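Only one protein chain is missing from this complex, and each of the others stays in its spot.
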Amino acid sequence: MFGKQAYELLQEVASVPADNLPPFNEEAFRSVIDEVHMQHERLTTVYNESRERHRQRQEEEGGDPEEAAAGWQGTEAEATELMVYHSAILRNKRLLFTYVKERAERIQELRWTHRTLPEHVKANLSPLEQQYFRQYDRLLNKYCRSGGQGVGLDLTADPTPPDDPYVQVRVLRDYADVVFSSGKVSLRRGKSHWLPSDEVHPLVMDGVLELVGGTGGS
Amino acid sequence: MDTQDTEFDFLQSGPASTSGRSDAEQLKSALQNEKAAPEILQYETDLIARIEQNLDYQDEQIELLKENDDMKLLVEIYLSELSRVRYLLRAYLRVRLQKIERHVMHILDNADVAARLSAKEAQFARDYFVLFGGHMRAAAASHLPDAFSSLVRQASAHPGKDMVPAPDLDRHAFCRVLEDRGSVTVDEEGNVAEFNRGDLFVIRYRAIQQLLAEGAVELL
Amino acid sequence: MGSDYYSVSSLLAEETYVPVRLVHGCTGVGCVIDPSSDRPDLPAGARLDLPLWMVPLMAGRNMLQADLPVFYGNKMRRKMKAGAGCEDLRVRCPHYYTVATQLHAAMQASVTADEDFPAFILNTFRKRYKELLTKAPQVESSLEASQIQTKLSAEESQLFTAAAEASAAYHRWRSSGDSRPLVRVCSVKRKWAESGGEGDENAVANAAG
Partner (left out) sequence: MAYCRQGQWPCTPEEMHFNAKDELITIVPNFSLPTENATATCIGGEFGPFQPNREVAVPLWLAHTLWKRKKCTIKAPDWMNAEHLDAVLGLERQDASAFQPLPFHYIEMAHFLFTSGTDGNLPQEVFGDELARVKDLVELVQKARMNKILAGLTTLQSAMTVKLNHLAAMEINAVRPFFLGSLDMFWKFQQMEEGAIGGTQGHGGSLGSGQRQQQQQQAPARQLRAGR
């Protein structure tokens, strides 16, 4: 039945969770394209043959051949056949377009959540899709950057609401004066400080600082 | 809406209890409206300009104050608020980009909708359309017979652009009334509702589309 | 039509087969559209099943007349009247409501519309809606959710999932304190609606449409 393979093609991507992509099915995609061209060729042939038969009928009846120039002159049954081909082409087109668009949307989503393509996904993309990711990356960077066409904000940052940007830490051993975005702090053993949460991680990992009771939770 | 004449003169936007809604509150409301509306709304040009100006000013204040140990607490207060306002601004710009991507062809096809975009968003929309359209053409359309290769019409003989995704204005939404409007028609049957300040409704978006544009309601 | 051209759920729904009668018959493609036929031409009045995607264009030109499939028929209506909540819609027609709205439009176009059909669909949803409403917040496990969902149409499943997720998100929030982890980990894995592809927003809209 017409459109069956295109339907299965779309189901391939629809049945996979949205944060993943199955391989681009080049073979099935090409097969559907071939089906469309076959349908279009048949549609054209039926239309032309029907017009030719009508023209011949007109000549046999001694009518004016010019009258046969415009519009549909075939039978209703032939019109129905044409509509089968026409609707099948539209169906295949819609399924193919949605297949490509759905995959493109997931590729865009990956740029928002991953910045770069995970290797397991990259292997599943067609060359055109890999190019699409790179171009979308450039477009988004252009919009986010400072100056010119950009808004000067990385819109992929802070997907969830921020909490207090500070955490309370205790100094575990004498260290040094450290310059944080909030100012210079002298890290002496035993002292407590409120420091920007996104800047203390290295010092916590080095054992210089420890967190004091989280950011306020019980 | 008051426009900034002098730099840093943002004390005009005081707390809600004294002189209307602050810029931060207006930004939050603009974000909520944008998130809850099916279509893209008018870009809040003046508000965003003020917000960005004030963010820069606060950054400058922090740079001036951070060397002073006595001002440490004030710096922490400023930085805490900045992270909140920046989150709202990012979220606002982000949700609008999502809508632009989703309805790019509809937006570019309708001058009144395109006029709702900022200059940078309009550029993004044009760039995105070129990118997305080029991909659709290269990956799919160029492989189809000419009569069926359009990106906007299912078949070139079709009169309407029957492939262009558009927002569904008949979706329902929660909204709150900000200004008394009396009797408001809420559907095609002629049913009405009394819209008084503070009322909370669940209603089809189409019924309050114009009121939202006028600032008489906000979405929740 | 344009607003849901790319809707995955609509595309899946339109693969549903419906019974039709060809008004003028058909030349050439008989074997293609009717697997039981071994001749290229079909006579006027021929009855067969066609996928829904093919029906509206042909109904609009009076090339066929569409009928209601059995899962919208009198027997089904009696069963629904007796106990709508118990019926398994998925096994009969996964996209029960989407197919109904599109099929009804096609039948209107070919003047074979059943006047009672819209009321039947509306009442079916009314009755089953209550079941969804009461069950969704009470779901304790994904297994339980799966058991409930096996009987739901795609549209109902979308609503059920949305309600259950909203409830779960609220309870997760309630059980957390005001503290947050120091370093946020953006989760790669996300739970996704069973209807696939399209986002929740579009899926709900298209389920209703």
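Observations on the model:
Should a chain be cited, it is by its letter among A, B and C, assigned in written order, with residues numbered from 1 in that chain.
The rule is simple: a contact is a pair of C-beta atoms (placed from the backbone, for glycine too) under 8 Å apart; a residue touches a chain by one contact, two chains touch by 3 or more.
Since the model is a prediction, treat every value here as computed from it, not as a measurement.
In the whole complex the chain that is left out makes contact with A, B, C.
If you put the hidden chain back, the residue from B:Glu60, B:Glu179 or B:Glu194 that touches it is B:Glu194.
Listed here are the subunit A residues that touch the chain not shown: 18, 105, 108-109, 112-113, 156, 159-162, 164, 166, 168, 194, 212-218. Take subunit B: the residues that touch the chain left off the picture are 10-11, 13-17, 22-25, 28, 32, 35-36, 51, 54-55, 58, 70-71, 73-74, 76-78, 80-82, 84-85, 87, 94-95, 98, 101-102, 170-174, 185-194, 198-204, 206-207, 210, 220. By the touch rule set out above, subunit C reaches the unshown chain at residues 97, 100-101, 104-105, 108, 113, 115, 117-119, 121-122, 125-126, 129-130, 132-134, 136-137, 155, 158-159, 162-163, 165-167, 169-170, 172-174, 176-178, 186, 190, 199-202, 204-205, 207-209.
Criterion: only the chains that are shown with their structure count from here on.
Interface comparison, A-C versus A-B: the higher number of contacting C-beta pairs is recorded for A-C.
In whole angstrom, the spacing between the mean C-alpha positions of subunit B and subunit C is 32. Remark: subunit A and subunit B have CA centroids separated by 22 Å (rounded to whole angstrom).
In subunit B, the positions touching at least two other chains are 154, 163.
Counting partner chains per residue, subunit A shows two or more touched chains at residues 86, 90, 94, 97, 101.
On subunit A, the positions that touch subunit C within their shared complex are 1-3, 7, 10-11, 13-19, 42, 46, 75-81, 83-88, 90-91, 94-95, 97-98, 101-102, 113-114, 159-160, 163, 167, 197, 201, 204, 211, 214-218. Chain contact summary for the complex, subunit B toward subunit A: residues 52, 62, 66-67, 69, 72, 75-76, 79-80, 83-84, 86-87, 89-91, 93-94, 97, 101, 120, 123-124, 127-128, 131-132, 135-136, 138-141, 143-145, 147-148, 154-155, 163. Those residues of subunit A that touch subunit B in the complex are listed here as 33, 36-37, 40, 86, 89-90, 93-94, 96-97, 99-101, 104, 108, 126, 128-129, 132, 135-136, 139, 142-143, 149-155, 157-158, 161-162, 164-166, 181-184, 194, 196.
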